[in-house]
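Here it is, the structure in full.
Missing here is one protein chain; the remaining ones are kept as they sit in the complex.
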Amino acid sequence: MIRSILSLLLRALVVVSGASIVTFILLWNAPGDPALAIAMARYHQVVSADVLDQVRNEVGLDAGFWSAFKAWIGPLLAGDFGKSTVTDREVWPELVTAMSYTFPLAMLALVCGMCVALPLAILATKHPGSVLDRAAIGMASLGAAIPPYWLGLLLILLFAVYLDWLPAMGALSTTHMVLPALTLGLGVTASLTRIIRSGILDAREQAFLPAFRRRCVLSRNIGRDHIAPHATIPVITVFGLELAFLLEGLVMVEVIFGRPGLGSFLVNAIEARDFPKVQAVVLLTALVFVVINLIIDVIYQVIDPRIGEHDA
Amino acid sequence: MLNVDNISVRRGKSPALQDISLTIEKGKTLAVVGESGAGKSTLIASILGMLKPWCGTITWSGSPVRTCRPALVMQEPRAAFNPAWLLKQSVLEPVIARQSNLPPKRLKRLCAGLELTPDLLNRKPTEISIGQAQRMGILRALIAAPPLILFDEPLSALDAVTQKHTARLIAHLQAEEGFAALIVTHDLGYACAHSEEIAVLKSGRIEEVSTPQDFIASPKTKYGRKLRDAAVSLGALERAA
Partner (left out) sequence: MRSVIALSCVFFLLAVFGPMLAPHDPTAINIPNRLNAPSAEWLLGTDALGRDILSRLLYGARRSLGLAFLVSVIGLCIGTLAGLVAAQGGTAADWMIMRITDTFLAFPELVATVVIAGLLGAGTESLTFALSVTSWMRYTRVARGIGLAQKSRGYVVQAKLAGLSPLAIARWHYLPALVPSLTVVWTGMFARAILGISALGFLGLGVQPPMPEWGTMLLDARIHMRSTPLQMIWPGLAVVTSVLAINLCGDALRDALAKQNGHNLRSAQR
């Protein structure tokens, strides 16, 4: 048990360092002149060759790959994300600010999604094939097919343009969070409903359940003691997938609604070739993702020790 | 001639076979008997080159065994066939893999020898009986005329009547084809009836090697005697006599 958890940890470490090294190589070898992009982002005008050289020198672009790699990895190992090449401010505080916009939105969407999806899935599976069940399936399929940016635009069109109930752009007040959360939440609800529903149905088909029924075990107790644990595993898995979905959705939703969160942070940083910022977001994303998946793996091992064996 | 020279095989950290030496002459049969866990499957895997011996060598007439392309008849008859394929495709696989030509009528002759009707070849593995499947497995092993065939508990999945029948067919075909055979089995009666030599394997070591007659008359070791007495009490050796 301890050993398998340790090996999971080692694996996570390899993955995170691999991810950041791949990103560094990609950043360094991307086509186009990064100095030009950085200068444009700094001065918002076409600059002379001298200024470009100066930018190159400041950022360390002329120093070659290895010294740049060392200059990046050294402070990083000490927990220092470096300074923005555009604004020359520390990356970490800006990242924290961006997260303070992203995190509540993600949580709100996740909680809303869960609150709708769980009762919906349980009600739907009460009578498989009923109208409610079919509606749940239909909603889940539709939710998986609607791109969040289009859904966002539709919601803006309805609530901000026609009805004028809610503000569309920016992040000034909590009311600004309603539409983005709704956009993300609908997607989350759709995929959660789908997974929880099939999780419950699969667990019901387990071979041992007819035996319980024959022995007249209360159907409520069967649900609580036997179906729920079986349905938990796919639900935990989907939490990991849900996170990916959320992060993907966040990038798009923040761009549409003009929220200064992580997604906008990333897109702007890429445009300006602000390497430390891009690196920071990539590293953070990989870290969050790997840690959550690590926790899921460990939970698996606790619930069902067999799972770790054939995935070694 | 198969020559297993002083091999030791480890599985994980514990030794599975220790200091095994065996020889089989061309056209002859060696039966390896022993209880489950004695290392019989490990022996087969090492002869086929699927496990590397930790020390010692295994050769066929001086060159690595792989070069003579030995065939294997498996314990579980249907497992040897891809369930999605027609039996014909699986049976001819060794011929196709070697890009050699099948002598005309060989398939028909072998089918007749194994009492398989040719139309069975156009079925899938699940559509024939276990006994037929095992004879199909033997057919597949024989088809490319290998000089050495290993039998891994060839009869244990079959019922008693089919066992006797299949054992006779194997012996018959061996006389015709002249392959060397290594039969791994826990059935002492079968081993004594159809082999020139018997090797007793226990906990990864060879206890004794002798002819079936000598073994039945007087086993050299205590474990050998125990094995023989158990078989006698079951009446299994009457067939061999």
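Brief remarks follow.
When the chains are written out, they are named A and B in that same order, and each has its own residue count from 1.
Heads up, the rule we're going with is that a residue touches a chain if its C-beta (ideal position, glycine included) is under 8 Å from a C-beta of that chain, and two chains touch if they have at least 3 such contacts.
On a predicted model such as this, the values are computed, not experimentally measured, just so you know.
Although one chain is not drawn, the whole complex shows that of A:V55, A:A68, A:M177 or A:V278 it is A:V278 that touches it.
Touching the chain that is not shown, out of A:V91, A:A124, A:L184 or A:V251: A:V251 (per the contact rule at the top). Only one of B:W60, B:F81, B:F151 or B:F215 touches the absent chain when the whole complex is considered: B:F81.
Residues of chain B that touch the chain left out of the display are 48, 50, 69-72, 74, 76, 79-84, 90, 93-94, 97-98, 126, 140, 144.
Within the complete assembly, residues 11, 14-16, 18-19, 22-23, 26-27, 30-32, 141-142, 144-147, 149-150, 153-154, 156-157, 161, 243-245, 247-248, 251-252, 255, 266-267, 270-271, 273, 278, 282, 285-286, 289-290 of chain A touch the chain that is not shown.
In this text, only the chains that are shown with their structure count from here on.
A separation of 57 Å divides the Cα centre of chain A from that of chain B.
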